[in-house]
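Removed: one protein chain of the complex. Kept in place: all other protein chains.
== chain A ==
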Amino acid sequence: MNPTNYLYLSAILFSIGAVGVIVRKNAIVVFMCIELMLNAANLAFVTFAKINGNLEGQVMAFFTMVVAACEVVVGLAIIVTIFRSRRSASVDDASLLSR
């Protein structure tokens, strides 16, 4: 199978994630979209590793997963705290800037 198709899939996933981050209000969904974008990047890394026949991309994917895990811990903690104080997980409600 042509590995380029995996790159297309990766681009589509990334785009879906990016649009999700921009248009969705619920913090959890936004968060999931960010995960989607990270994983799209991971897919691209692995595909390039396959194409180039070395392991560097594979290694980078592991790093990304570690970063994503850390990010989930911190991010979810923030979302839970915001939810506790505001009774809402909407990212728009969290804006304190006056206009």
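Details
By our rule, a residue touches a chain if its C-beta (ideal position, glycine included) is under 8 Å from a C-beta of that chain, and two chains touch if they have at least 3 such contacts; residues count from 1.
We adopt the following convention: contacts and distances are computed from a predicted model.
Entry comment: the absent subunit's protein name, as recorded by UniProt, is "NADH-quinone oxidoreductase subunit L", drawn from "ABC transporter permease", "Transketolase", "CoA transferase subunit A" or "NADH-quinone oxidoreductase subunit L". Where chain A meets the chain that is not shown, the touching residues are 18, 21-24, 30, 91-92, 94-97, 99.
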